[in-house]
Structure formats: structure tokens, C-alpha cells
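A protein chain is absent from this complex, but the other protein chains hold their places.
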Amino acid sequence: MLHAPLPTMTNPALDNPGNPADKAGMSTLTLLPPDRALQLAAQFGLKPDEYDRVLGILGRSPSMTELGIFSVMWSEHCSYKSSRIWLKTLPTSAPWVIQGPGENAGVIDIGDGLAAVFKMESHNHPSFIEPYQGAATGVGGILRDVFTMGARPIANLNALRFGAADHPGTRRIVDGVVRGIGGYGNCVGVPTVGGEVNFHPAYNGNPLVNAMTVGIARADRIFYAAAAGVGNSVVYVGSKTGRDGIHGATMASAEFSAENEDKRPTVQIGDPYAEKLLIEACMELMATEAIVAIQDMGAAGLTSSSVEMAGKGGVGISLNLDAVPQRETGMSAYEMMLSESQERMLMVLQPGQEGVAEAIFHKWDLDFAVIGHLTNTGRIEIFHNGALEADIPLAPLESEAPLYRRPTTETPKLPPLGEVPDPMGLAPALQKLVACPDLCSRRWIWDQYDALVGGLTSKRPGQADAAIVGIEGTARALALTTDCTPRYCLADPEAGGAQAVAEAWRNITATGATPLAITDNMNFGNPEKPEIMGQFAAAVRGMAAACIALDFPVVSGNVSLYNETDGQAILPTPAIGGVGVIADAHLAMGLAMPAAADLVLIGAT
Amino acid sequence: MKVRVTVMPKTGVLDPQGKAISHALGELGFSGVGEVLTGKVIELDLAETDPEAARSAAEAMARRLLANTVIEAFRVELV
Amino acid sequence: MKVRVTVMPKTGVLDPQGKAISHALGELGFSGVGEVLTGKVIELDLAETDPEAARSAAEAMARRLLANTVIEAFRVELV
């Protein structure tokens, strides 16, 4: 077995687990000169006051690796520092909610001792840079969030927003994104059963790719991220680490730009085949009692997974990067901690279970390495080439990360439309509507997605208002949908937020299923602009009101801010992913109108 | 004029196919196989008869369509 | 020792990718593009240091796995 050779010389915490790292161990830490650190901090996106906080926490200048860790952990993406205050106002509980927001995915009870595990996540920026790989790795990431919790993924959905259909850049992005979603989902063998697509010039330079995965687990066999058990092994599994997707900041740093081409941050490439193996291996290991905690390596890979696992568990963690399976040579600690190589997971194992786990991962041709252990220091300590590279208390990185109540301004109410003159007559207007990019058939998209693999899809795209996917071994099925109308959200973010939730609820209800809970993906512009933060706050308010009114809580979600190009924000887009359950899949209603049926309109126009 | 465009993943970019091939060769009993990199070759038959014009046309095609320069590098040869 | 194996479709074998590329290049306004053939390059990093042994190992790999000799021809070069 690949036991990490622990550099005990520089790891006093190991010799004496009762003590935090003493100053002798610290001596090998190479600190950045203060002025250099200040300059790098700005390049890494830390605000001056945030950097002051770093200095206060450490009581000294940071090392390069430490600075990298602070900058990613305190990034908007990992810390939710602008959005958390608002997200906390969303209703997240109901008798059927097993796990609300805060874990890798939300979990709800769907009866028969089973749970549905689901979440939606964005991959907007990567999909603009490289549409195929950006979308593909987005699907891969959300799948991992779900199977990390012990659920076998049974369905994928997506919510896509592209620039104007006639904008010169749109075609390339649409084509790449759609192929990327299909390429990943089809290969991994999880059916893509639904989604939605809009086109608008506001997305010309900033498409939105939101991917949702739904999985099924035994309600009493859910796996969580909180680490426990001082001394337990921290294990790395999956694919090797390369220099993929390392913080763009690396490039801006003089130290790195002086180096050769190879050091440039590289686009993350998805390997759905490796993911498929990872799913099978994790499912197999999860059937044993070996796992204490498990977390996928998503954004900021090794950093966020190790910090979150140890932080949530209230323990400390010590990592030896020499043991990390590496695809490239000469990687620094900074690069390894920030790498976003795909198809990797971090686990804490029960004592003595390393052999069992290793055999399973090797059976599935995946890397397996013990790369560290849990400590009682409440700190993260990182060793590389025998030197200490980082030593940071965990709480300020995770639970005590910055939190902002940013200024908001309300979106002005638009005057009512009033009388709309009929410009063309009913039939031409209808023709124009059905032909417009937002309403025309999406068949050309779903014809590229395997909607049936798994053998349980009973309503595929185009057949019902929500997709219906059966649950093996039961008569039950899930009803799944994604919804949002960004135009509404621009005009009135509160009503738009409420409408998105209500539409998801209606789409599920229309199939005959009972709506149970939602996940959301909040895509907005720059939160430092009060009008954008105002859109965000109002959308949350509207969503919360609708969730309460409909008994439809939020159990997971994702926030993507700074979606702007040249100062132009996207339309506020709180995409909603809804999940419902129907006791007997046979009873699910589709769209197809039986012959000689009457058309009945319900509700006021 | 025949031109060959070879498209390979850029250094550092993951090549899942190469990885799978390297693994498969190992399982088949071929030893000593290290990194495997896979790419594409596109052989073009161009009406152009001037070598330099053909080369620069092929380069334009590679940049425009044949290679994804975000993740791939290409090489043009006259054959 | 680095070895490059180039795998191309045999004459008479359909090459859907080549056809599509030829068509797409036309649509992009590149004129004078005749037949387009697409193939694969596989670059192997072999522990073997003897050139002839490396070449023959690569040939064996190509015959066994890298090429489907029913429809593809391959060429091995030391690089």
C-alpha cells in the first residue's frame, strides 16, 4: 500500500498530538516577503482588508501556498461571502428534508426507505472559455456532489442561457455546450432527462451552464463530509493531479510568468470514463463500513475538500503532498493545492480500512493514496518535499470566512404594459412565437442526449412538463424539472424569483407528482454593484415567499456572481431545479393529447 | 498539394484517451510504456500549388477549424 | 525512446470525419479543398532505448491494439 511517508521531523503535531505545531516545525515554512505578499494578495483577488485579516490570523506573513489557500477559500465561489446572508432567509426545512443546504447536496425522504439526493451547479465561465470541456466538467462536478453522498445518480438536467441566436459567437458556444453535456452524461451512463434553454444578448459574453444531478440512496446510508477520528487516514482517490485550472492568478504572478509555457493555467479536461469508474468504485466502497467522511474535489480541489472536511468535523488535518498522485512533474505545493484536476475525491477512512478501499479502487483502475491523517490541532498543515508549506487554523478559512452585507438598491418597478396593439394578427403572431429561439422545439438538443440509459426513464424530454424517472425496485418515480424566466427576473426580480419556483412546482404538479423540494442556481452580475445585489436580494425574497406558500423548501444550491462582460451584467437568473415524487409511475401524465379529448383552461388569464 | 496537419493536446492538458491507451497496453503485457499522447492527423488535398501558400492556407484552416487552440497545438507539414 | 504511430483509414474505407471537415472548410470559405483524410497519432514514451527494438515494440502494439488493420493502416516513426 502507498503509505504516505510522513516527514515527522517537520511535523511536531504528529509526535505530540496534544500540541499544535511548535515553532521548531514552523521554521521550515518559507514566508513571502511582506511587500511581495501584499502584491500577490491583490493579484489573487484578496481585498486589502481581507489581506489584513490574513495577517491577523497568522500573526505573520503567509507562505505562497497559504496565500493561495486563503484566496480560494475566501473567494466568492467557495465562501459565498456576498450571498450567504440572503441565502439564510430561504426556507430549508420540511418533515421530508433529511439534509438541507450546507452539504455536498440536499437530501429528501421519498418513501420506501429511500432518499433523493440532488443539487444544481454552474460552470459558466469555463463554458465560455472552452464550451465543450466547460460544460462537460460542469456535469462531472455535479455528479460527484451527488454520488459523494452515497447516492447513485439516476438523472441529469440542465439550464442553459446563451447569447442572442444571431450573435456571431453564439453558435460555437451552443454547439460546444450541448455536445459537452451529452459527451459527459452519455458516457457516464446517467440519462439527461430535461432542461431549459434561453437566448438573450445579455448572455453574449457570458453564457450560463447550470447542471443538475439527482441520485437515489438509502435514507439510512447517507455519507457526509464532516471528518472525524484523530489519526484516521486521509485518502485521495480518482485521477491524478495536474496543473489544470489553477487559479488564473498564477499567471499574473511574476514568479510564474517568468517560467515556461507549461506553467500556464490549463483548461480542465473532463474524463467521463474515469468518473464512471469513480462512481462504481465509490458505490462499492460505500457498501462497506470503511468510510468516515467523503468529499469530492471540486473548485479549489484539494484545498476546499480538505479544509471543509476537517473544518466541519472540528478536527485538524495534516497532508503530505509527496503522496498525491501526480500527472506532471515538478508541481509545487501551491499548484497541487489549487489544482482543479477532475474526477478526484478525498475520504477519511476508519482505522485499518485502507487495504479494503485500495483494492476496490485498483479494481476500477483508479489511483489510491493515503496522503495524510486527521489531527486534533484544528489546523491544516501541509508538507511537501519534507518542508512545511502551510499551517493555518481552519475556522477562519471555513466557518469564520468573511461575510458581507453588501449595499442593495431595489429594482425600480416597471410601469404596467397597458394596451398592447396587435401588430400582425393572431395566426402570424402564433407563427412568430413558435419560431422564436426561446420557444421553438428543443428537440435538436435532446436528440444528442441519452435520456434512457438506466432503463427507468418513463417521460423523456418533450413528453411531459417534468421528466419522470422510475426508482428501481419500487413503483415510485421522481418528477424533475428546471425552470426560470430571466426576462421576468429583470423586470421584477422578486416576482421573477417567485415565478421560477412556482413554475417548477406547476411543472411537477402537472405530471401528477407531488412537488417536494428544490435546488437553485443563482446566476447574477457583480455583487459589489448595489443594483445587482438588489436583484439578488429581491429574487431570494420572491423565491422564499413562493417556497413557503408552496411548502417547497430549498435543500441545496449554488451561487455564481460576477457574470459580467465589459461591465454589462447578465439577466438575473435564479434557475430552479424541482423534484417531486409520484407513488405510481404509471399514473404520471404526459403532454400528448389523447384523441377526441376536451381542452380545458384552468386559472385566470 | 498535399498538406498534413497534426493536432496534439497542449502540454499539461489532460489526454484521457492517451491515459486509457497507456493503461490498456500495460494490461496487454507491453511493459515499459510511459506516457501516451494522442492526437489527430488531417491530410488535406489542396488545389493550391505554391508550397508556402498551401502551408499558410492549412495554418489558417487549423486555427479556424481543425484545432481547438485553447487546448490543442498544431503542426503543418507539406507531404 | 519516443515513438509515433500514425493510423490512417485504408483506401476505400469511409472517413465520415474527413468528409465533414472537407464540407465545413468549404462552408468557412476555404476554396480548393479536395479530399480530406483524418487519422490518429499516438505518441508513446517507451522505456526501451534501442531504436529498432522500440520500433518493433510499437509495431506490435499497433497491430494488437492501436490500429484495426481491417480498415486502418499504420506507420511507426522514432521521434
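Lettered A, B and C in written order, each chain numbered from 1.
Methods note: a contact is a pair of C-beta atoms (placed from the backbone, for glycine too) under 8 Å apart; a residue touches a chain by one contact, two chains touch by 3 or more.
Here is the rule we use: contacts and distances are computed from a predicted model.
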Protein name as given in UniProt for the chain not displayed, "Peptide/nickel transport system permease protein", "Monovalent cation/H+ antiporter subunit A", "Phosphoribosylformylglycinamidine synthase subunit PurQ" or "Sulfonate ABC transporter ATP-binding protein": "Phosphoribosylformylglycinamidine synthase subunit PurQ"
Omitted chain - touching chains that are shown: A, B, C
Option from A:E76, A:D365 or A:D551 whose C-beta touches the chain left out: A:D365
Contact residue for the chain not shown (choose from A:G238, A:P272, A:G316 or A:P527): A:P272
Residue of A:G189, A:G205 or A:G229 in touch with the missing chain, whole complex considered: A:G189
Touching the absent chain when the full complex is considered, from A:W446, A:Y488, A:W505 or A:F552: A:W446
Residues belonging to chain A that touch the chain removed from view: 179, 182-183, 186-189, 271-274, 276-277, 364-365, 446-458, 460, 463, 470, 472, 585-586
Chain not shown, touching residues in chain B: 16-17, 20-21, 24, 27-28, 38
Positions on chain C where the hidden chain makes contact: 12-14, 16-17, 19-20, 40, 64-66, 68, 70-71
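Keep in mind that, in the parts below, only the chains that are shown with their structure count from here on.
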Inter-centroid spacing, chain C versus chain A (mean Cα positions, whole Å): 39
Intercentroid distance (Cα basis), chain C paired with chain B, Å: 9
Rounded Å distance, chain A centre to chain B centre (Cα mean): 33
Contacts with two or more other chains, residues of chain A listed in rising order: none
Touch list for chain A against partner chain B, complex: 129-130, 132-133, 239, 242-244, 261-262, 264, 266-271, 273-274, 327-328, 341-342, 365
Chain A contact footprint on chain B (complex, rising order): 9-16, 19-20, 23, 68, 70-71
Chain C to chain B touching residues, read off their complex: 6, 8, 18, 21, 24-25, 28, 30-48, 57, 60-61, 64-66
